[in-house]
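A short write-up of the structure that comes next.
All protein chains but one are shown in place.
Let's turn to chain A:
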C-alpha cells in the first residue's frame, strides 16, 4: 500500500519533470504545434485591434502573419494573445507566447533581461496629446507644468515622462493604469489633462475618443522609441527567423515585389529577385534558416511588402494617415535598412 502510493507519486513527479524539461528550440516547437502564438496589443488602432469582422488586423498583427507565412507557408497559422504592457514580457518569458510583436521599445535593460530584439519594425518617439478645446493656449509640452498626465503602467513611456518633467523642472501628477482601454477611458472622461505615449499610438488613440477633433498632438518628441518584435534570449535560430522575416518584408519593397506581382516575379530574370524569391538553382538560403526556400514568396503573398503593410495599416490607406517619415527606406531618407539576402 505504502509502496504503491510512493511509486505513483514518484512516477507522476518524474513525468512532470520530464515534460517541463523538454523545450529546446522555439522553431521546432512552433512547427510541432502547427501555429505561431503571437503576443499583440489589446487594442491599438492601426497596430493590433480586432476589425469590424472580429478579425485581428494591424501593422503588428500582419508581422505575426508574416512570421507564420515564413514558417508554414500559410499566414493564417497564427494565434493571437492580446497582452497589456505590464503582462507582455512575463508572458514571453514564461513561454506562453512564441514571439511578442506589440510596439515594444528596444532598450538595453530589456535586451539584457532575458530578451532579444531581432529588429525595429517601427521607429517611433514619445509625444503628448491634449484637449485643445479645454486647454486653449497650450501649444508646447513645456507649458504642461502642474498637469495630470495619463500614462500606461510598465512602459518606457512612464520612465521618459518622469525624466522629461524632471529635466525641465516641471511637476506633474501621473495617473497610471495597467490597460490601454482604461487609460483611454480616463483621458476621455477628463481625469487627466495630458495623454502621453508613442506618437503613432496617440494618433491611433485619438480616433477612438468621443470627439477626436478636439484633441491635438503637441509637436515635442521627447524620446526615441524603436519598436520591434521580441523573442526570448538564447534561441538564435528563432531570433533569425523573426529578423529575416523583417528584412524580407523590407527587401521585397526595395525590389518592388508586391502582394500582386510576387507570383509573376518568380519567373523574373533579375538575379537578385531570383535569389530573394528562392528561384536560384540549388539555393539553400531558406533551408539554412530552418524554413523552405520559397519563404519570401510566402511572406509577401500572405501580407505584402513593408510599404504595403505600412500604407494599409497606419499610412495613407488607413484612418491614421501617418507619414512614412523616418520609417521610409534608407534609399529614400529613412532608417529602414534591410541586410542583404544572399
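Basically, contacts are C-beta pairs under 8 Å (C-beta built on N, C-alpha and C of every residue); 3 or more make two chains touch, one makes a residue touch a chain; residues count from 1.
In this section, contacts and distances are computed from a predicted model.
Chain not shown in the complex: UniProt lists it as "General L-amino acid transport system permease protein", one of "Sulfurtransferase complex subunit TusD", "General L-amino acid transport system permease protein", "Carbon-monoxide dehydrogenase medium subunit" or "Membrane protein".
Check A:186, A:217, A:285 or A:328 against the missing chain and you find that the one touching it is A:186. For the chain missing from the display, the contacting residue among A:51, A:76, A:139 or A:173 is A:173, taking the whole complex into account. Listed residues A:34, A:219, A:234 or A:271: the one in touch with the omitted chain is A:234.
Contact residues of chain A toward the unshown chain are 1-2, 5-6, 9-10, 13, 16-17, 20-21, 85-86, 89-90, 93, 109-110, 113-115, 134-135, 144-148, 153-155, 158-159, 161-163, 166, 172-178, 182, 186, 189-191, 193, 232-234.
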